[in-house]
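Worksheet: the structure to be examined is printed underneath.
Omission of a single protein chain aside, the complex is shown with its protein chains in their original locations.
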Amino acid sequence: MARMKFYCDAERCIECNACVTACKNEHEIPWGVNRRRVVTIKDGEQGERSLSVACMHCSDAPCATVCPVDCFYTTGDGIVLHDKDICIGCGYCFYACPFGAPQFPEEAAFASRGKMDKCTFCAGGPEEDHSSDEYKKYGRNRLSEGKLPLCAEMCATKALLSGDADVVSDIYRKRVINRGSSAFNWGGNAKITG
Amino acid sequence: MIENLIDGPLWYFSLAVFCIGVLWQLVTIIFASRKQDLSLARSSSTSGALKTVFSRFVPHKEMTSKIGIQLVAGYLFHLGLFALLFFAAPHVIFLEQNLLGFGWAPLPHWAFIIAAQAAFLGLIILWLRRMLHPVSRLISTLDDHIVAILTFVVMLTGCFALLESSTGLRLLHRFSVELWLIYFPFSALMHTFTFIPSRAFTGAWFGRRGIDA
Partner (left out) sequence: MNIQTLLLLVGLLLPQLSLADGPPKQNNFPDGVSSQSLGADLWREVRQRDLQSSGVSQVKGVDSGILINAHGDQWARFRTSKLTTYGSIALAAMFGLVFLFYVIRGKIGIEGGFSGNMVQRFTDYQRIAHWTLAIVFLFLAITGLILLLGRPLLIPLFGKGVFSILASASKEGHNLFGPLFLVSLLMMLFSYVSRNIYEKGDLTWLLRLGGSIGDGHVSTGYFNMGEKIWYWIVILIGLVVALSGLILVSPNFGQGRVIMELSHITHTIGALALIVFSVAHIYLGWIGSEGAMEGMKTGYVDASWADAHHDRWGKECRDQGLVISAEEYARLQGKNPAVEVATEQGK
């Protein structure tokens, strides 16, 4: 069985935010919610790098550990999904998640946040595949159409990779090998981030 | 099934009982036979009525220290309830869609919650004072307790339904509102409509007789 993974190549990401926009558009995500974001480290300094991040679909997910109503589940492909009908919008998953993936439509006083929303790896939710309910709550279910997440598909530099973990790591391994050897062949100011 | 009942027939039934009951009560009060006041008018009954309607919003000086907590809690409760009843966003939307066909600017969510908190605190304190003060307890009737508890239940179920996502919680709130509406005309809740006329009536009588109170 496949294990779905994202990986973002810091050497290739150019902070164009196309993944963020593609995701918002594909799933008709409400205002204020961004399932994916690009974070730039050392902005404007030497060694500036950007990474696109969303839910990483953890094997032992902290969000699922902490959820007081136990609304998370992991699919056979290793994708972490949640049931919005059960979520009570307590915000605990956001505190627990290392990557800040869970998002809320509002952050109002008296802890009124609305239901949690996060990246589904374009795999919808517990509703019937391609139903309008599923689309309204979780967005498009591309995976069941045999398509990979749109963010990675759209990525112009192919920095963002998605798919079966073995395939993703194969691609990345090849890149690293190429870069690693070229660092010594060029003799210039090569900077490797590995 | 139960959803259709609560959202449909029971809602119209309770609304009908409420409207007809309140009207009937007011009509019977207005047309109740009254002894004619044969005394010579010493001053205007209209100004007396007006004066009393407003003067009763403030307690007598001598009383203030004795009923300080009721005064504060009373205002907290009534103002809070008024604000949340007519200016909470879900209520405004409900009234617009189900009854009136027009809406108005609702309170922001935080203000709605603060109004609800004021109402809850006020109601709890008022009911406790009713129970704890020997005189208030003695003069309280069963109706007084039912009214307080029923109103509390309506507010509490509303609070439970704040996430606006579970049909069950919404129905619970709506059902308690319907019970409240049905009970309304036959209970002390009628003071919502009668407190001004009854103040005016006493005030007019006082005014005519030249009583300054």
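Lettered A and B in written order, each chain numbered from 1.
We take it that contacts are C-beta pairs under 8 Å (C-beta built on N, C-alpha and C of every residue); 3 or more make two chains touch, one makes a residue touch a chain.
This is a predicted model, so every value here is computed, not measured.
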Touch residues of chain B, complete complex, unshown partner: 69, 110, 113, 116-117, 120-121, 124-125, 128-129, 132-135, 137-139, 141, 156, 159-163, 165-166, 168-169
Chain not shown, touching residues in chain A: 10, 15, 17, 20, 32, 34, 37-43, 47, 49, 51, 53, 62-63, 65-71, 83, 85-92, 94-100, 103, 107-113, 176-177, 180-181, 183-184, 187-194
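Everything below uses one rule, namely that only the chains that are shown with their structure count from here on.
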Length of the line joining the C-alpha centres of chain A and chain B, rounded to whole Å: 52
Of chain A, residues touching chain B in the complex: 85, 88-89, 108-110, 112, 115
Residues of chain B touching chain A in the complex: 109-110, 113, 162-163, 165
